[in-house]
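Okay, handing you the structure first.
Removed from the display is one protein chain of the complex; every other protein chain stays in position.
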Amino acid sequence: MSHNGHHLTDNELHADPGIEIHAHAGRKVRTERDTHTVFEKGAPGRRAFVCPEFDVPRRDDALPERFRRAQPPRLPELSEPEIVRHYVNLSKRNFDLDSGFYPLGSCTMKHNPRLHERVAALPGHARLHPLQDPSRAQGALELMWNLERALAEVAGLPHVSLQPSAGSHGELAGVLLTRAYHEDRGERRTKVLAPDTAHGTNPATVTMAGLEVVKVGTNDDGGVDLDDLRAKAGEDTACLMLTNPNTLGIFDSNIEEIARIVHDVGATLYYDGANLNAVMGVTRPGDMGFDIVHFNLHKTFTQPHGGGGPGSGPIAVSDRIAPYLMVPRVVRADDGSFDLSIDFPESIGRLRGFQGNYGTFVRSYAYIRSLGAEGLKDASQTAVLNANYLLARLRTLGVADKLPLAYGKLCMHEFVLSGAPMKRDLQIKTLDLAKRLLDFGFHPPTVYFPLLVDEALLVEPTETETRETLDGFADAVAEILREAQADPDIARNAPYSTPVRRLDEAAAAKRPRIRESLRDR
Amino acid sequence: MADASYPDDLLYHTEHDWARLDGDTATFGVTWYAQDSLGEIVFFDPPEVGSTVTKDEPYAEVESVKAVSDVYAPLSGEIVEVNTGLGDAPEAINDDPYGEGWLVKVRLSDPSETDELMDAAAYTSSLP
Partner (left out) sequence: MSRYTAVTETDLKEMLAEIGVASLDELFDAQVPAGVRLGRELDLPPGLPEQDVYAHLRELAARNVSVEDELSFLGAGMYDHYVPSLIDMLMERSEFLTPYTPYQPEISQGGLQVMFEYQTAICELTALPVSNASVYEGPSAVAAAGYLAKLANGRPRFVVSAGLHPHARETLRTMAHGYGAELVEVPLRDGVTDPDAWAGAIDERTGAVFFQNPNFYGAVEDAEALAGAAKESGAVVIGSYDAITLGVLKPPGECGVDVAVGEGQPLGNRLDFGGPSFGWFAATEAYQRRMPGRIAGETRDVDGRRGFVLTLQTREQHIRREKATSNICTAQALNALGGVAYLTWLGRAGIVELGELLLARTAYARDALCALDGVEALHTQPVIREFAVRLDAPVARVLARCREQGVNPGLPLDDDGLLVAITERRTRADIDRLAETVGAAVAAEREAVGARA
């Protein structure tokens, strides 16, 4: 390694195997090579917790010996400053949405307003016990009621449950509700239709609900193949699960006909709300003919993703599905007071503890109140504008012949490119492009999904990005392709600038090491 | 294994499985095409010795980093031996799919089923 003429000697490079030496503007920069877990830090006797005063008598007889733990768990022993330093430093090994562009298709990485953290932290919300008497939680119940009404308006379906913990949980609720609906009419329908572009949770959900998935084909325009649907929809069809726009970013213009076909055989139509960000205030799933809709509060409604969770997956349903909705439900009395009721005899029951992820309701409600009708529509319109602009920019920069749009000409809030020509002509794959984008300071788009598209790259900029950011991203993609033209190895061995480089995922799966090995004291 | 190969002495099944006959027993495995599609294989959980396999039905799963695939029985019979070495070295399925990467040995219940399998030429021409 050298820069500006200074060559590091072998001695300097390899003096300590635990230390990495970089040459930076002619000077040595040392960093520790390997990360250490919190279990490898601290020392016996160090502590952060100070136990409150032991103000009651100790009781030897309180817990029989045979129920007692013999050896304490080997949790770490660190002082408070050590703990803070450890986790703060770990945080710096993460890329995040506040720091940079995150066009992960299907995830709707839109800005997370900090107002929402402030209101969620108000003690009246954050420190409210879930089993507090409803008469003393009227603010919370009113918030939930208002959120339900707002979501109902966005979806075009009147009955809402905020209970499900995530999108896939909302899907499970939807399938269980469909099953209950049919069983109540004395029918045992076992098949759920799903397009082959569907998100992976759809088939897994169906199996968990005791039903069977049947795949429906996609036509050349990227929509549902109507002939295939007509052939497969029948008396044993419980439901068709769809998202519109779909995972190709295409709005299926045949949606009304699809709804007719499905309803004609007596089945229900389920809307996966993952792509709701494209259509708020423009069209509503209820108006398209859907019976059940799930929302992803952590996508469309700014609940922060938190590195993977928490999320929330409320559902809205039509009149015919309403009797089966989960309990408890928020109800309003004539005097305007609110309560939680389980008095719904046909309900499928509950799908989780308490009443759902209230903390996410506070944030999403604050978002809806901040934006209002006009702002929500603006969000969707801008999301669609930004996606089409980015697509057009890529085209202008000459990227389209290596990364063509998989379907159609325009898109909704996201678009899918195929890296197959790039792979054939430049010998770099979608994966390599993604890894090289990391060196340019961008989080890559979603890769290898949907499965229908070869070497797929699913790009969703969202509405909260500026045009300059979109231009910068398009420029980066163009440059990486130019670079690959000259030397494909650069992308193939990327990234170079991240805390670690490409990791051996096969080794992790073959001989899983999923916890730190601890030494006994 | 770097290059595609489909040995002539084997019989092939449409679901990308092969059979090597030896009297009334046969050895099963997955083809080069199968291991190439799956990517690096990380896990194989063999079925129990003594259990039955039925032609065209799945009898086990092969797991790679990115996917899990059913393994289909080309012929019916009773499992007499399984390749326990794959527990430590599942990558043998990638490196040597017809040799060290064999999966199970089966005593055939109906040897006439071999009529329905393909030879190397027919299998290779059926590949996309």
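Labels for the chains are A and B, by order of writing; each one numbers its residues from 1.
Definition applied: contacts are C-beta pairs under 8 Å (C-beta built on N, C-alpha and C of every residue); 3 or more make two chains touch, one makes a residue touch a chain.
Quantities reported herein were computed from a predicted structural model and do not represent experimental measurements.
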item	value
Residue of A:Thr197, A:Thr300 or A:Thr360 touching the missing chain in the full complex	A:Thr360
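The rule we apply is simple: only the chains that are shown with their structure count from here on.
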item	value
Whole-Å gap between the CA centroids of subunit A and subunit B	38
Footprint of subunit A on subunit B - complex, ascending	40, 42-43, 63-65, 90-91
Residue ranges of subunit A touching subunit B (in the complex, touch as defined)	505-506, 509-510
